[in-house]
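All protein chains of the complex are present and in place, except for one that has been dropped.
Residue numbering begins at 1 within each chain, and the chains themselves are lettered A and B in the order written.
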Amino acid sequence: MSFLKLEGLNVRVGSLPILRDVSLQVESGEVRALVGESGAGKSMIGKAILGTLPDAIAVTGGRIYLDGDDLMTLAAKDRRRLIGSKAALIPQDPLTALNPARRVGPQISNRLVDILGWRRQDAEKRVIELLHEVHIPAPERVMRAYPHELSGGMRQRILIASAFAAEPRLIVADEPTTALDVTVQKQILRLIRDMQRRHGTALLFVTHDLGVVSKLCQSMTVLYGGKVLEDTTVDQFFRGPAHAYSAALLAATPKYTDPDSSLMPVPEAVIRAVEAEIADHDQRRL
Amino acid sequence: MAEGRMAVKRRINPRLWLSAGWLFILVVAALAAPLLAPQDPLAQDLFASRLPPLWQMGAEPGYPLGSDSLGRDVLSRILYGARIALLVALIAGTCTCILGAGLGLIAGYYRGWPDMVISRFIDIWMAFPPVLFAILLIAVMGTGLTSIIVAIVVIDWTRFARVIRAEAMSQGAMDYVASAKVAGRARFGIMLREILPNVLPTIIVLLTLEMGIAVIVEAILSFVNLSISTDDPTWGSMIAEGRATIHQSWWVLVFPLITLFLTVLSFSQLGEGLKDHFDPVLR
Partner (left out) sequence: MAVPLFEIRDLRLSFPDLAHKPLFGAAPRVEVLKGLSFDIQRGDVIGIVGGSGSGKSTLGRAMVRLLDVDAGQIRFDGTDITHLEEDSLRPLRKRIQMIFQDPMSSLNPRHRVGTIIAGPLQLHGFDQIRERVDFALSQVGLPLAFRSRYPHELSGGQRQRVGIARAIATEPDFILADEVVSGLDVSSQAQVLNLLERLVSDMGLTLAFISHDLSVIRRLCQTTLVLHHGEIVEHSATDQLFGNPQAQYTRELLDAIPLPELSPGWLD
């Protein structure tokens, strides 16, 4: 049985659909990419799973199964506890994800203490272990630092450590390297892969960067307008995408080893076809 | 996929309509006071003293909201009082706005030493307790409409300056300002053409707020008899008089109080309503 299973998930803001009948599965220990351009809804899926959808946005249909439990049938308090113990988030922007007014150490250990009921000493010991694991030198000193005193790469490592703190079985990584320099990105990707392998965690990796997908992920789901266009293995995709839109996306991604290839923006015809697909889907639901 | 924003439906804003409506009625009533007022607001008639409002026993036609202990018609006095209130609101509000927003804009956009000078000035100025300052000012200048207006401007310009300075600073850091600089526009031109339009919504909201404040300040000052020196009726003085006779003739206090309340509320809600109206465009 898959660890995470989304069945026909529908999310709306008012009458506007944001996710249209999204279905996907993540097995234990699997690394799956959620790919799409901005506005495709990939972040929304992560938020729906973790229960962090903004107030105006609501799940209007479908199911989310986390380790066999249907999240939609649980009471809010039970849902929060279940999600908190089994899942975690690596956010996009390390600067805004950390409270600039508090030292870094307590921000990680508090999660263990407040949400999972650990003892303060145990929590702090675990944090130091984790900081070692993410290759942060002098973890005791870093724990007492404020976020702005650390580099972007370091902050992201801390957020990664924080995500793995309670040994979650699923991590949602929401564009975790988008804000980083390319050299730092490679280090962080390597770190995420190593941690994921070591802890056996399933990883749902939200990104718009097909390059990153090809290096890190085993399977992928391509989204447009909140609708799943393609669901396949990374191997198969890069040998030849099935959907016209995904193929166009690939063609538009610059490859420096191929400088003479014309950069093709996604053709109008392809966009129109996808929009028609979506309109058709909406019609059938009425 | 179009990232373009959908056209935001302009919400029919009840707040905006109600407050603008009341203020519109007030302005018309104040302008047409000579036509609308049933009596001369200053005319005393001891035979018509303490008449109750129209729907009560013992009322007389010609005094729809009743009369005070000197026989003066409450409605007429409210209408003429509106003239004072609105005059103060308009003039004091506008002058405070121009002075405060102007200095704030210069300080926030130019930075450097103009900012240092103006900011220190604001800090020092705000250290003076406003009420005492007002009373002191009036003691020096004497009572009268001019004094009130000057007092309000002098005390409250810092409210504008601080907020507009912050806004000008944040707009000044935007790339569209850098773009204008690269194009070769002079600093003063950038301030007027690029920054001011973006700061204008905030200025307008503060302006309406300031008008409401001006009305209250005038009412307070006339309550303590520091306002205009003549016998012209003001809402504040009516409230002061009405307080003394509240048990015998409650209407002398209550009606000007309600009018004052509605007017100040309308000014502040007008500001809020205008802000909501501008926001979708900005975001």
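Simple rule for what comes next: a residue touches a chain if its C-beta (ideal position, glycine included) is under 8 Å from a C-beta of that chain, and two chains touch if they have at least 3 such contacts.
Quantities reported herein were computed from a predicted structural model and do not represent experimental measurements.
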- Item | Among the chains presented, those that the missing one touches | A, B
- Task: Just name the one of B:198, B:245 or B:268 that touches the chain not displayed here.
- Result: B:198
- Positions on chain A contacted by the hidden chain, ascending: 37-38, 148, 152, 181-186, 189-190, 193, 208-216, 234-235, 238-239, 248-250, 252-257, 259, 262-266
- Where chain B meets the left-out chain, the residues are 2-5, 7, 174-176, 178-186, 194, 197-198, 200, 281-283
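What we mean here is this: only the chains that are shown with their structure count from here on.
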- Query: CA centre of chain A versus CA centre of chain B: separation in Å?
  - Reply: 52
